[in-house]
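Here is the structure we will look at.
Missing here is one protein chain; the remaining ones are kept as they sit in the complex.
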Amino acid sequence: MSQPFRLDHGGRIDRDAPLQFTFDGRPINAYRGDTVASALLANGVTLVGRSFKHHRPRGIVSAGAEDPNAFVQIGHGARTLPNRLATVTAATPVLKVRHVNAWPTLEYDVMSVFGLAAPFIPAGFYYKTLMWPRRFWPLYEHFLRHAAGLGHAPDAPDPDRYDHVHAHCDVLVVGAGPAGLAAARAAAHTGARVILVDEQAEPGGSLLASRERVDDLPGPDWADAVTAELTAAPGVTLLPNTTAFGLYESNLVLLAERLITDQPDSAGSENGARVWRVLPKQIVLATGAHERPLLFANNDRPGVMLAGAISTYVRRYAVAPGSRAVLFTNNDSAYRTALDLTDAGVPVAAIADVRTDPDGDLPSEARAQGIPVHPGAVVRHAHGRGRVAAAELCSLDGAPLGAIECDLLGISGGFAPALHLHAQARGPSEWDPMLAAFAPKPGRGIHPAGAVAGELELAAALRQGTQAGSAAAAAAGRSNGSEPEVPRANDSAQAPIQPYWLPPGNLARAKPQFVDLHEDVTLDDLRLSLREGFESIEHVKRYTTLGMGPDQGKLANPLATGVIAELLGRDPASVGTPRHRPAYSPVSLGAIAGRHIGPLADPVRVTPMQEWHEAAGASFENVGQWRRAWYYPQPGESMHQAVARECLAVRHRVGILDYSTLGKIEITGPDAGEFLDRVYTNAWKRLRPGRCRYGLMLGEDGMIFDDGVTARLDDQRYLMFTSTSNAAPVLAWLEQWLQTEWPDLRVYLTSVSEHWSNIALAGPRSREVLAAAGTDIPLARDDFPFMTFREGQVAGVPARVFRISFSGELSYEINVPADRARHVWEALVDAGRPFGITPYGTETMHVLRAEKGFIIVGQETDGSVTPDDVGLGRLLSRRKDFLGKRSLSRPDSVRPDRKQLVGLLTDDPAQVLPEGGHVVDSPGPQRPLPMRGHVTSSYFSPVLGRSIALAMITGGRAALGERLHVATLHDDRWLPARSCHPVFYDPQGARQHV
Amino acid sequence: MQFYSFPNLIRRGLRGHRDWTPAWRKAEPKPAYDVVIVGAGGHGLATAYYLAKLHGVTNVAVLERGWLGGGNIGRNTAIVRSNYLWDASAHIYEFSLKLWEGLSQELNYNVMFSQRGLLNIAHSEQEVRDLARRVGANQLNGIDAELLSTDEISKLVPILNTSPHTRYPVLGGTLQRRGGVARHDAVAWGYARAADALGVDIIENCEVTGIRTANGRVTALETTRGEIRAGTVGLVVAGNASVLASMAGIRLPIQSHPLQALVTEPLKPVFDPVVMSAAVHVYIHQTDRGELVLGAGIDAPVSYDLNGNFRIIEHVLAAVCELFPIFSRVRMLRQWAGTVDVCPDASPIISGTPIKGLFMNCGWGTGGFKATPGSGWVFAHTLAHQEPHPLNEPFALDRFTTGALIDEHGAAAVAH
Partner (left out) sequence: MLLIPCPWCGPREDDEFTFAGEADIPRPADPDALTDEQWADYLFMRDNRRGRHREQWCHTAGCRRWFIVERDTVTNEILGASTYGNSS
C-alpha cells in the first residue's frame, strides 16, 4: 500500500480503516477520513484534470468547495456524478473516479493543441470570427460544442429519490469553523433552537488544521469537544456535509445535505442530497474566507496550491503535497504553512514575501526555524510543464532574483470573505482596505462573524462568534441572562497584508497568468476586455466568462476586482464584484425537485368509479389533474370502432357516462339570484325552483370564460355546474367578486365537486333504465320535463336528478353522494343490461355534442371568442348589466368579419378534417395565404355515417353553404368542404324532449 | 470600426491583441439629439442601429441607466423562434427570424445564432389540437413548422422521457427547424458596436428622471447627466416601461414580473434542439459551453425584484426531471431573474402614444429576445416616419381600447 506522500503520523484520518478506490482505473490507497483529493496527493497524483478552454494540465489548488480545477467524474451509468470536486468528495471503497475533459487520456490530451493556439483564441475570440462562410457555422459550432463541456451526464434515469425537510429555528449558524462553533455554543447556551451547518464532513473548519490552542486544547481537540457538547445539547441540530446554497427573501435559507454512503450499489461516496428549507429567526453567518491566488506566469501548473490548503493537507490529512516547497505571500498566513511543512519534514526552500519588512510573530518564528525569507520579492514565473519544477523570483521592480527548485508552490494573496450568501439576499457589503476585499455588513437578521466579517485572527474570531451567537439568540427572543464564556486563544501580532494584484513591469507577457483557472481567463484577457471597453465588472464577466465555471469564480472574482481596479487606476470599491447568485455550490436538479416527480409530479384525481372503469378495460385521458375514461375498447376493437359503437348505443339505446368531474358549486343566500344575474350573461332571478338553465360566464373583457347548467334547488339555493378544468378558477372568480366587490350581497359559495358524483344516462331507453334501477321520482315526460330537476331515491340512494342533456338525447344526470356512487353506477348498469346499456367515455361524449353543435370552452373558444361568435348571442340579456357586457360593444367586438362558429361538411363524407387545420377560400402556393379560420372539432359521426366538423370562420354565419378548403398538416393536400349550420343532428332538438 | 475576421484575429494575435479598440465609444451626452432612445438593451440598440443604417438618422443617443445590456437581453434563455399563432405575431417574428439568419454578417459580430431546431411538446389532447392549429397557421404563413408524433420526438431527442407511463405523457409536438438559440450578450454588443460606428452615442450610467413635454409634444428628457433635448423619444425599457411612461402621465396595460432562469454545470453534448413544454413551463437547451439553460414561468406577484421565488425553481426542476430523468443528478450552478413587462394578451406594444414624438416599444413579456432584430427594425421605421410600419401596426396601444387584442397565451387548455 504505497502512499509515498502520506506522513507517518498526525492527521484526522483513520489509519485503522484503509481503503482503496480507483482514479482512471489506477488503484488509489486511502484511509477513512480522506477526501479524493487528499488521497490522490498522498499517492503522488498531482495531475487531476484539464482546463476548460486550453486543456492545460491542472492539479489540486485548494482543500474545499472553492477549487477551480479538481473536477472529476464519479462512477458510471445511471448513478454517475459529473463534475464533482475531488476536494469535497469523501474517499470511500466503492469510488470509481475518472478525469473529465481530456481525450484519450489525461496525460496525452489531443485537445491540448488549444493551449498552443491560446494566443489566437483570447477572450471572446468567437465573436470576431467563425462568421464565414455563413453556412459553415453549424460545423464550427459542432466543433466548439464537442471541445467544450466538462463531465458526462448519466446515461439512464436516476434511480434515486430525494427528500425535502422543512425546518424552523431561532438561530441558524452557517459555517462550523471557530466563529461558527462559538456562535452555536453561545446561542445554545440561551436555550435557543439552533441549526449549525457546515459543508465539510466534520465541524471545525480551520481549527482542524490549526496550530493554535483554544481553552488550552489543541485546536482540533477543542473543535471535537464543542461538537460533542453541541451534539448532546437539546435543541441543537448539527448538519455536517451540508452546504447553505441560497439565501432568499424572508431569510429563507436553502441547505443541501449530502448523504454519504459506501453502499456497493451506489456510484460513489455521495448518495444524493436532501434539501432543507429553513426559516430561521436569525442567522449567524460564519462562512469564513477564501484565500486569494496570486498572479505569475504559469500560475496554473500542478503543484501551485493555496498556502492554507497545504496546511490543511499536512495537518488534517497527514499528506505532504510536495517534497520541496516555495511559498509566495503578501500576508502572514503563509508563514503558518511554512511552519506546518517544516514540522512535517518538508523543506521550505524560500518564502517570497511582497512586503519589504514582514515583522509579525509568524515571520519571526519562521526565520527562527531557519526558513529563508525573501522580503520584497515575488514569484514571476513557475517553471515546469506537467508540474512545478522551480519558482523564479524577482524583486518588486522586476529585477531577477533567480529560480528556486521546488515541486510545491504555496501562494497566499490574502483572504476574501465568503460573503456569497449574504450578497445573494442583497445584504450590504463594503470594501475593507485591511483585507483588500469586500466584507459584509450586518443585514436584516444576519450577524456576520469570524473570517467572513474580516476577523482572521483566531482569538478575535472566537470572541466575535460568541457575541454574534448571543446577539442572534437575543434577537430571536432567547436569553438566559448570563453572558457565555468566550473561548480563549492566543492572539499573535499580525502584520498587515500588502495588496498585490499585478506582477511588476511587463514581465512574462508571453506566459499566461491565470485570473480564473477554471475558465482559462488570463491577465491578458482582462486587459483585452478593458481595452475593448468592457469595463463594468459585469461586462468583464460576460465577455471573458470570468467566474462562470462550476466553481462560480470563488477564487477568481476577488482577485479580478483588484486586478481590474489596478488596470483601470480605480478604487476597487467602485469596480465591485459580479453579482452573487445562488447556488453557492452546485445542487442537483433531482434534490431540488424532491418528491415532486413520477406519480407525485401532480396529484391524480379519479372518480369513485375508477376501479370499475379499469376493470371494464377503459382507456384513459388526462383532463387537467383528472384521469377520465376516454373510451372502452372491447377485445380487438380500435379506438375508432369503440367510439362508433358507443355513439350508436347512445343514439339508439342507452349509454352511461361517468361525469363526476364536472365542477359543482352550491350558491346559497337571499341574494343568490342577483349574484347569478351579475356573473351570467342571461337572466336568473325568475328561474323557478326545480328548473335548470344553461348559462354563459364572461371575463370582463367580454370573452367566454365558462359555460354550464345551473339549477335552482330551492328558493335560496342554486347548484352551478362548471366545466371540469374550470371548477377551481370559476369558484375563485366568483369568490373574488363576492368578497372584494359585492360584500353586501348575502351569498355563500360552497364547492361540492368532490361530494357529489354525477352519472349521466343518455339515450332513448334511459328513462326505462332509471325506472328499472328503482326510483321514487315520477319519470313521465310531463312529471319530469326537460331542463328540470328532482330529488328522490335512485337505487336506494338519495339523489339529485337533472333532466339535462349534453348529447341531445333523452338524458338524466344523476348526482349521488360520492361514497354511494359506485353502488348506484353498478345498479344502473345492471338495470340497463336488458336495454343494451353501454358505458361511454369522453371521446364519445365529444362526438355526440359535436353532432349537436354544442361548444366546448377551450376547444371552440380560446379566450378571444364572444358569445355571439359561437352563435349564443341570444343568451346576452339587454335588460341588466353583467360581467363583460361593456366589452361587447367595443369596436373590435362588433366587427362584422369576426370569426364565427359554423359546421363544415367535406365533399368526401369519409374524409375527417384535421383538427387545427386552417380554412382558406382558395388554395394556392403563395405564402402567406390569407386564412379564414380553423377547424376546432372534427369527428366521424356514426349516426350520420359521415364526417362532421366545427370551425371558427371569419364572417361564417352570413355565408353558410360557401365553398372552403382545409389544409392538411403533413402533406400539401387541400380538402374541399362546405360550411353549414353547426347543428348536424336533430336540429329541432326533439330527441331530448321525449 | 475595426473589421472582425479570422485573418485580423491572427494578425492582431501575433501582436498580443494590443491594437484592438473599444467596441463602442463611451460617449458624453450632447445637449440635443434628433432621436433619443431610452434603454441600451437589445431592442433599444437594434433600433438605434437601424435608424442610422436604414433611415440615415445618426444624431441619435441611446441612454442607459446602468451598464449596456444589463437588462433582459443578458438575462433571457436566448431562444429564437417564429412559430406564433396569430398572423400579426407570425409576421413580425418571422421577419425577425429572417434578420437573425444574417445578423452575424450584418453586424460583423458573431452572435452565434444556432438553428438547432425548436421542439414544442404537448401533454394533453387539447394541447395537441392547439399545436396542430399553430402548425397549420405557421405553414400557411410561410413559417417552417412540422407536427411530430411521439415516436418522431423520441428519435429527435432520445433522452426525453416519452414513456406513456409518466404523469403527463408526451402526446405529440411541433418542430421549427429554423428555431434555435443565440449568444444573448453578443447581440447587445454587436448592435452597440455597429450603431456606434454609424455615429450613434451610447451613454451608459445615465438615468432618465423626467420627461418634458410642451403642447402635447415631447421636448426633452431630464437625466442624471443633465437635460437632453429631443423631439423624438423612444422608450425601450422592458420591465420599467410603466415607470418611464408614468413620467409622461401615460398608463400602460403592463405588469412587471420576475422571470427566472438557471444554468447547470457544463456537460459534454447530450441533445441538440431547444425543448419547450408550455404545460409544465419548461424551456431547456444546452449551450455551446455545455451548460443546460432552463427557463421557468413568471413569478405571479408584480415585482421588480431580481431574486425570484425559489418555489418556481423547484417546480421547473421537477418538470425537467420528469421530462429528462437523466438530468436528475446534474447540478444547478447559477440561478437569476429578469423583470419582464407582461401585456394582458402576451403581445408587445410598438406604438405611438397620446404624446406626440413619444413612442413605446415594450410589453414583450417573456418572449422579447427572439424579436430583437425585428423589433428594432420596425421601431426604427416608426421613429423615422413618426408612424408605424405595417408589421407593427397591429401592436398599437389603442388595441386595448378597441379590443383588437392579439392573444398569444395560446388556447386555454380547458375541457368540458
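Per-chain numbering from 1; labels A and B assigned in written order.
Just so it is clear, contacts are C-beta pairs under 8 Å (C-beta built on N, C-alpha and C of every residue); 3 or more make two chains touch, one makes a residue touch a chain.
Bear in mind that the values here come from a model prediction, so they are computed numbers and not experimental data.
Visitor: Have a look at A:Glu741, A:Asp908 or A:Asp921 and name the one touching the chain we're not showing.
Guide: A:Glu741
Visitor: Touching the hidden chain in the complete assembly: which of B:Ser256, B:Thr372 or B:Asn392 does that?
Guide: B:Ser256
Visitor: Taking the full complex into account, find the residue in A:Glu700, A:Asp715 or A:Asp783 that is in contact with the omitted chain.
Guide: Looking across A:Glu700, A:Asp715 or A:Asp783, the contact with the absent chain belongs to A:Glu700.
Visitor: At which residues does subunit B meet the chain that is not included here?
Guide: 240, 242-243, 246, 251-256, 300-305, 307, 309-311, 344, 400-402
Visitor: Which parts of subunit A face the unshown chain closely enough to count as touching?
Guide: So the residues of subunit A touching the missing chain come out as 248-250, 252, 426, 700-701, 732, 735-736, 739-741, 743, 881, 885-887, 890-891.
One rule holds for everything that comes next: only the chains that are shown with their structure count from here on.
Visitor: Note which residues of subunit A are touching subunit B in the complex, please.
Guide: Per the stated touch rule, the residues are 52, 78-83, 119-120, 122, 125-132, 134, 137-138, 141, 144-146, 148-158, 160, 246, 248-249, 252, 254, 272, 424-426, 509, 524, 528, 531-534, 536, 538-539, 542-543, 545, 548-550, 552, 579, 581-583, 586-590, 592-594, 596-599, 601-602, 604, 621-624, 701-702, 706, 723-726, 806, 842, 845, 849, 856-859, 861-864, 887, 890-893, 914-918, 920, 927-929, 931, 934, 936, 967, 969-970.
Visitor: Using the touch definition up top, name the residues of subunit B that touch subunit A in the complex.
Guide: 4-6, 8-10, 13-14, 16-18, 20-26, 67-70, 74, 87, 90-91, 102, 104-105, 108-115, 123-126, 129-137, 139-142, 147, 159, 161, 166-168, 183, 185-186, 189-190, 204, 264-270, 286, 288-290, 305, 307, 309-310, 313-315, 317-322, 325-336, 344, 399, 401-405, 407, 409-416
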